[in-house]
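My questions will all concern the structure given below.
The block that comes next holds subunit A.
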Amino acid sequence: MNKQEANRKIVLQTEDLTMQFGGVVAVDHLTASVYEGEIVALIGPNGAGKTTAFNVITGVYTPTNGRVRLFGDVIAENKPRGKMKELYKGEDADAYSNRIVLKPHQITKLRVARTFQNIRLFKALSVFENVLIAHHTNLKAGVLRAAFHLNGHEEKMMAERSMELLRIVGLDHLADEISNNLPYGMQRRLEIARALATEPKLLLLDEPAAGMNPQETLDLMDFIGEIKDQFKLTIFMIEHHMNLVMGISDRIYVIDFGKQIAVGTPAEIQNNEAVINAYLGVAE
Partner candidate 1 sequence: MKKDFSKATRLILSLMAMVGIFFLLFWLEGQKSQYGMLISVMQKGVILSIAAVSMNLLTGFTGLFSLGQAGFMAIGAYVTGILTIPVDRVDSVYYVNGMSEGLKSFKETLAVLPSPVLVALALIAGGLVAAIFAGLVGIPVLRLKSDYLAIATLGFAEIIRAVIASPQLDKITNGSYGIKAIPGFDLGNGRGMLLIPFGVAFLCIGLIVLLIKSSYGRAFKAIREDDIAAEAMGIGLFKHKQLSFIISSFFTAISGGLLAMFMRSIESRAFQIILTYDILLIVVIGGIGSITGSVVGAFLVTFAKEWWLRFFDTPLTINGVQIPLLRQGFRMVVFSVLLMAIVLFYRKGLLGNTEFSWYGFLTWPSRFFKRKKPVSATPGEGGAGDE
Partner candidate 2 sequence: MKKFISVFLALIMVFGVVAIGSPATVEAADEKVIKIGVFEPVTGENGGGGFQELLGIRYGHELFPTVEIDGEEYQIELIEVDNKSDRTEAASAVQTLLAQNVSVVIGSYGSGVSIAAGELFNDAQVPAIAPSATNPQVTFDNDFYFRVCFLDPFQGSVMAQFAKEEGATKAAVITQLGDDYSAGLGNFFLRAFEEGGGEIVANEQFQTNQTDFKAILTNIKAVEPDVIFAPSSITTAPLLIKQARELGIEATIMAGDTWENQSIIDNAGAEAEGVCVSTFFDENDTDNPAAKDFVEGFKEFLNAEEEYLTKNGGDGVAAVSALGYDAYCVAVEAIKAANSTDSVAIRDALVDLVYEDGVTGSISFDENGDANKDMAYIKIVEDGTFKFLKTVTVGGDEAEADD
């Protein structure tokens, strides 16, 4: 860790984060930090537990053990309880004694947004609606006010901002299209636009380049850089395309079988023996 980093604010921090399903340990004592303004990548072979880690961070799963902090505040903390006590395979089973479980939507309200590995758009709704819905989390009007349409100004602002976002991701001309009818790459972009609509500070991207060809991947790389600057984002992403990862990441975490095997700058990782072994041992 260099000096420059030490001065920056930590956005996301996981401590001994462990997720165990029955006897299977999907994430094993992951301790990672993401600093403000960084692009950090989480890589690893298939089934290494990357998406599970994302799911724990965003509140979809309750961790078996460990703690997650967001801007210093704890958003998830747990230790093995009940049946898990016997099944738990790791150590320090008593270090994180509080039980703090935030729901995904609460975490979103704390300015974390995500995309999904297997795109999860609101399929039957229009492109425009997909983005508009994501503004709902910041809605000020109550049900009655909204139902009687007394929040016209707010609605107007939401609509305008949604169009703005669509323009940024280049989908404004398709605003009325049903989202499911979009080509794959556009769906990915729409998902990012939707995530941006929740006004996040931390954006989690789960394999944003999956299924893209090299050219599209390059475009995406530029695109991620652009939105990062424009929206002052911190980005934590899972990705397999090494060109993309090496091209834009500030730092990279590598996990295998749930365990963190390496961390460092792209250059460091490229030369890390453990990483090479892990990849060669599994794929290619």
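Candidate entries met the following condition: all candidates are chains of the complex that A comes from, given by their letters.
We adopt the following convention: contacts are C-beta pairs under 8 Å (C-beta built on N, C-alpha and C of every residue); 3 or more make two chains touch, one makes a residue touch a chain; residues count from 1.
What you see is a predicted model; the values in this text were computed from it and never measured.
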item	value
Touching chain, any copy counted, for subunit A within the complex - options 1 or 2	1
Residue ranges of subunit A in contact with candidate 1 within the complex	58, 60, 103-106, 108-109, 113-114, 116, 120-126, 128-129, 132-139, 141, 143, 146-149, 151, 155, 158-159, 176, 178, 194-195, 197-198
